[in-house]
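Removed from the display is one protein chain of the complex; every other protein chain stays in position.
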Amino acid sequence: MDLIGHLINGQLNTDHTRTQPVYNPSTGEHSKNVAIASKTTVEHAIAAAEAAFPEWRDTPVIKRARVMFKFKELLEQNADQICALIGQEHGKIVHDAAGELQRGIENVEYACSAPEFLKGEFSKNVGPSIDSWSEFQPLGVVAGITPFNFPAMVPLWMFPMAIVCGNTFVLKPSEKDPSSTLFIAQLLKEAGLPDGVMNVVNGDKEAVDTLLYDKRVQAVSFVGSTAIAEYIYQTATSTGKRCQALGGAKNHAIVMPDADIDNVVSSLLGAAFGSSGERCMALSVAIAVGDEIADLMISKLSDAIRKLQYGAFSDKTNDFGPVITAQHKAKVVGYIDSAEQQGATIVVDGRNAAPQGYENGFYVGATLIDQVTPDMISYKEEIFGPVLQVMRVKTMQQAMDLIDNHEYGNGTCIYTRDGEAARYFSDHIKVGMVGINVPLPVPVAYHSFGGWKRSLFGDLYAYGPDGARFYTRRKTITQRWPTANVREGAQFSMPTLN
Amino acid sequence: MDLIGHLINGQLNTDHTRTQPVYNPSTGEHSKNVAIASKTTVEHAIAAAEAAFPEWRDTPVIKRARVMFKFKELLEQNADQICALIGQEHGKIVHDAAGELQRGIENVEYACSAPEFLKGEFSKNVGPSIDSWSEFQPLGVVAGITPFNFPAMVPLWMFPMAIVCGNTFVLKPSEKDPSSTLFIAQLLKEAGLPDGVMNVVNGDKEAVDTLLYDKRVQAVSFVGSTAIAEYIYQTATSTGKRCQALGGAKNHAIVMPDADIDNVVSSLLGAAFGSSGERCMALSVAIAVGDEIADLMISKLSDAIRKLQYGAFSDKTNDFGPVITAQHKAKVVGYIDSAEQQGATIVVDGRNAAPQGYENGFYVGATLIDQVTPDMISYKEEIFGPVLQVMRVKTMQQAMDLIDNHEYGNGTCIYTRDGEAARYFSDHIKVGMVGINVPLPVPVAYHSFGGWKRSLFGDLYAYGPDGARFYTRRKTITQRWPTANVREGAQFSMPTLN
Amino acid sequence: MDLIGHLINGQLNTDHTRTQPVYNPSTGEHSKNVAIASKTTVEHAIAAAEAAFPEWRDTPVIKRARVMFKFKELLEQNADQICALIGQEHGKIVHDAAGELQRGIENVEYACSAPEFLKGEFSKNVGPSIDSWSEFQPLGVVAGITPFNFPAMVPLWMFPMAIVCGNTFVLKPSEKDPSSTLFIAQLLKEAGLPDGVMNVVNGDKEAVDTLLYDKRVQAVSFVGSTAIAEYIYQTATSTGKRCQALGGAKNHAIVMPDADIDNVVSSLLGAAFGSSGERCMALSVAIAVGDEIADLMISKLSDAIRKLQYGAFSDKTNDFGPVITAQHKAKVVGYIDSAEQQGATIVVDGRNAAPQGYENGFYVGATLIDQVTPDMISYKEEIFGPVLQVMRVKTMQQAMDLIDNHEYGNGTCIYTRDGEAARYFSDHIKVGMVGINVPLPVPVAYHSFGGWKRSLFGDLYAYGPDGARFYTRRKTITQRWPTANVREGAQFSMPTLN
Partner (left out) sequence: MDLIGHLINGQLNTDHTRTQPVYNPSTGEHSKNVAIASKTTVEHAIAAAEAAFPEWRDTPVIKRARVMFKFKELLEQNADQICALIGQEHGKIVHDAAGELQRGIENVEYACSAPEFLKGEFSKNVGPSIDSWSEFQPLGVVAGITPFNFPAMVPLWMFPMAIVCGNTFVLKPSEKDPSSTLFIAQLLKEAGLPDGVMNVVNGDKEAVDTLLYDKRVQAVSFVGSTAIAEYIYQTATSTGKRCQALGGAKNHAIVMPDADIDNVVSSLLGAAFGSSGERCMALSVAIAVGDEIADLMISKLSDAIRKLQYGAFSDKTNDFGPVITAQHKAKVVGYIDSAEQQGATIVVDGRNAAPQGYENGFYVGATLIDQVTPDMISYKEEIFGPVLQVMRVKTMQQAMDLIDNHEYGNGTCIYTRDGEAARYFSDHIKVGMVGINVPLPVPVAYHSFGGWKRSLFGDLYAYGPDGARFYTRRKTITQRWPTANVREGAQFSMPTLN
């Protein structure tokens, strides 16, 4: 059985003290194993990154950017292979994997703008004949720790920006679906990246803690659940690192009475069920303002949901695939059960999902729940499955209060045609990423990704301009040249000749 | 005896459970007491700040900036009064206090640029008819905790930027010299700031911990010693706040063989002994490259140092004044003793300082020590007194290694006429603020202040552009209007008329 | 009779070869005369500006900004005096003059941000050990030529930005109402501006042509009518100067069927009749989409218009005052006549305006005209009087076509509640300044003012970020230090000692 290993200093290896199974969620099969790095293996990766740093930091930024230009080409050329690897281990349908990869590539494209976004600020004459300017210098060795749900995209939020800024990188991807990540990292070498600048270690808490406690690591970027994000943030900051740790979410849409209902329905389908809802930006709660629009929406949504197809990743006609593991399937089903028990109405029930020929796969069908209330467990926690819950309120303010009172503040959306409602909402809502008639308001790569409240720990967001600031340290230089030594000397040396 | 109190919700009060003495360091007298706030008092201040937030955040930025325009006028009009308060409690000479205040006012001037530096980024057509933009929204209640050595300037690094960004503020200044800070804060009301936006509480660890643990406080800015900075940073980040904590320093100058020696000597005098060396940017170590320049520098410096005058804050002819307390005087003298014991040469000895008529003041005379080595306690630790230590090396690289190996990385300087040496130094040295022939390279207010290594905990620096980023939370809005409802509706409604 | 003169090199003088009358439009009296500068007088002003340039350019930017901080204070302290001078010579009511002055002061406030907006871009390692950065250096002597309708505001668009960027200035204000401009310029001296940096010459075409042809003048900013703007632009550019010349306007509002009609009516009143319509951003054409909204709007507008009060500038209860001259009154009345003759409906007729006690003043009453069509002279040309014309169309596209086909493209506005209509309009309309439910979309001082089509000649707009770019010349420096001379020399000189 294949053993998925590490990439350290430009070399693949499978050092491990133990291994962990990797499944094909579409079939339920245990298909591969992954090597779990020991502390020593992770330290090798850190050492390789540290050794590669001095030369890489001194490489002109345009040359660093050109590695990213080439990397983009290679990602596009190898897209099918990458999407197949994602599908095999994560289960998302190939068209969804292609979408994920495309969003990842957009971060590589933005990294190509490094000569622009790394410019410092120059001030002439801050005092008489004194100039001052800032430089944004790389930090050194930077670590990334990434989740299973976007094995290509989330790593691509991190290392292209970190590397183009002049840092070297150690990535610990999810051990549940590591192959596509490892494959992508290998392309960097072909793109011209020197060995040691990018390293990948597969592992578990031991690897994570090694990264968190090693003094050579200067910064940590993390995406995952809020509990782990909080641990990562507190540990990394207590050991003197800078850290950005992105956690969980509960993303609500407000559906106003004047919403374009066809747009609501069609866009919610993708936002709620795409990738089986295993997205930190999944739109999992729709709050209808008034029963009239609620009833209409429920009616149209339930019709549409029943037409959704799910199944194996390789069949392009599927709308979505399995969830990541059998355990996770059980957890999602448990949330639906609890909602039912707490009084919600299961309008469309996806609990008994077993597509023909894939009965052992980890499937949950698209589920629509009405009459959800704030006290329900299924509302308070992040389900991370293909479950859309509907709440009913009477005023827009009630809808906004629900959102503002929730623990998470990642994304949100309002459906309306009214300029004033949209502006009031986007101004006041306590959420970091706001959509106006856009249910998945993931910022494009040239803006930055980050939630509010317990969805993000740290000052600076992922990728985009904030990514550049996160991966660099400001240095301010103040310069004065004391005497006109050579200038006047030249003059003094020849006075009689003039 | 005067009891210095708090400013909460626009009102002065002297709530306290206990008090602490405030001294006049020039005379050694116990001149006033300061009220030490209980947890309850601090919570009142936080509550006032929280109540003032919603209206202040919605105040147009230009109106917030205009409070700062007016505040600048008032600071200038009240400069003499402020400088006198600084001198009475801190001991720095009035011209030095005026310099401190001026640097503080520069931050108010920069805060007046808020309409410019708070601009978000707008992207048209991130997708077909989809626009996206960022807004930098205020955080809410923000706290500042500031040190004794700059009772006016350091608070002015913080609250003008925080407030102009739309936050409300609770400041806990140093309890050693709180009067000038409190006076300054009162001017804000006269400048038109609504009550509750700016609050001051005097206190000790109880006040600090209340600020660190209260959920309503969103961010903490701190300047002080490294040990406390680290505590503040770890505590604040563990309770979900953003934090920037600036700590100690050991700032070295490299004196190259081609340096303009007269500039070296005259500029080092101010940089080492100004404000009795009680500055986190004080230049406390001069590394001479080669014995020739070392000997010349020692000779010229010792002549110059012997001419320096120190004494009471109110006499403008003095170059510097006392240190802050009797305990601190003992500590500084102890460092000089230890250097002597560890083999250094005390070239000019300031230990027996007792200016006539001020024999009870907390004075240490300007001290020059030669032959300092890296193992000495006086080198490893921050002295924070009027002591300049000289080290001798043979190459520029050795000098740079000394600097890079020191725990702190706040400021540094090179004296040279040579462009290449300056550029190599500023590029590679692991220090956040670099001077080229400028021994106190404090960035101007429109750049940002921050050291590297254990001189700063956090991602973003104090004041300037980083200050604006620190005191705001990014919100990204993605907008699409789904149908041409009114636009086409207008057309459809009158087809027969056309 | 008072003779209004010039300000050259810090001195007032009344040099002239001829004079011109200045009127009080409220009463029709010839109240003062203005000295008309000869070529020689203008050349003196240019010479003064040129002489003052080298020292002013080298003055640190924060010191230049501080002159603006002080200037703002003085403008506020002298506001009543300035507004009275505006009223006496221009005729606008004191509250309107106060509004004008306030908009002008906002440009002074923005000029205080110069340390921020003048920052150049610094790039480290554009090649190995090669750095490159840009500096925005001042041009030298810059000229401004300004119109009668905003004697305070339009000059304040120009010289604060030009001067804070390090230029010196020669202003030729309108000879119709020069007193407030001259008064304002004098305050700069009190604000600390060195003599010669700011100069004012009153004059006519001879003065203008002297500025346009003099080789020492580096740039010209102009605001006035399109015919003159075009002449200024072609002449200035043909003599090697940079130039921005703002001309005429015909600003349309589209009133959609879903518009908030009360907002439409109340905001149109000010936008059409404020300052007697003598504003390049006056909203002079309202296009109703559909007869229903047209009829409603006409009905409400005509009621409201009849309640408007006009009269002498000094009576605060007046809504607007006279037009600038008897000739201009005749011209405005002529446009109303022509509209009537060409078939439009005069709904409210302001032609016979003669407020009691001010029968000789130059008054035109608020006029509302319905059924205006694109072929009418009153539509094709800029009226610059208190005349609002209404057009009726059936679709939004027809309204947009009218706007896009007009010669001018300064400002425009749409009244709607619908997000999609607003976004489509602002995206596609060929006009530089677009309002959404804002009839006078003058950009705030930290954005830039400029129209499209024949409303502006030049690349860069007035004030704001474009103003900074217009008043500076880019210099790009590329730096490489060839050998480690001193750095290695220091090393070589002492090898045996190590």
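A, B and C label the chains in the order they appear, each numbered from 1.
The rule we apply is simple: a residue touches a chain if its C-beta (ideal position, glycine included) is under 8 Å from a C-beta of that chain, and two chains touch if they have at least 3 such contacts.
Everything quoted here is computed from the prediction, not taken from an experiment.
Student: Which of B:124, B:215, B:316 or B:380 sits in contact with the chain that's absent?
Tutor: B:124
Student: Considering the entire assembly, which residues of subunit B contact the chain that has been omitted?
Tutor: Its contact residues with the unshown chain are 58-62, 115, 118-128, 133-135, 137, 416-420, 422, 436.
Student: What residues on subunit A make contact with the chain left out of this view?
Tutor: 62, 65-66, 69, 72-73, 106, 109-110, 112-113, 115-117, 119, 124, 129, 131, 256-258, 289-290, 394-397, 416-421, 423-424, 427, 444-446, 479, 481-487, 489-491, 493-494, 497-498
Student: Tell me where the left-out chain touches subunit C, residue by residue.
Tutor: 121, 123, 126, 130, 132, 134, 233-234, 237-238, 240, 242, 260, 263, 417, 422, 426, 431-438, 441-444, 446-450, 452, 454, 457-461, 465-466, 469-470, 473-483, 485-486
Quick note on the criterion: only the chains that are shown with their structure count from here on.
Student: Taking each chain's centre as the mean of its Cα atoms, which chain lies farthest from subunit C?
Tutor: A
Student: Overlay subunit B and subunit C by their C-alpha atoms and let me know the rotation angle in degrees, rounded to the nearest 5.
Tutor: Here the rotation carrying subunit B onto subunit C measures out at 180 degrees.
Student: For subunit A and subunit B, what's the span in angstrom between their mean Cα positions?
Tutor: 35
Student: Using mean C-alpha positions as chain centres, tell me how far subunit B is from subunit C in Å, no decimals.
Tutor: 42
Student: Which integer distance in Å separates the CA centroid of subunit A from that of subunit C?
Tutor: Here subunit A and subunit C have centroids separated by 47 Å.
Student: For subunit A, write out the residues touching at least two other chains, lowest number first.
Tutor: Counting only residues that touch two or more other chains, subunit A contributes 121, 123, 126, 134, 417, 422, 436.
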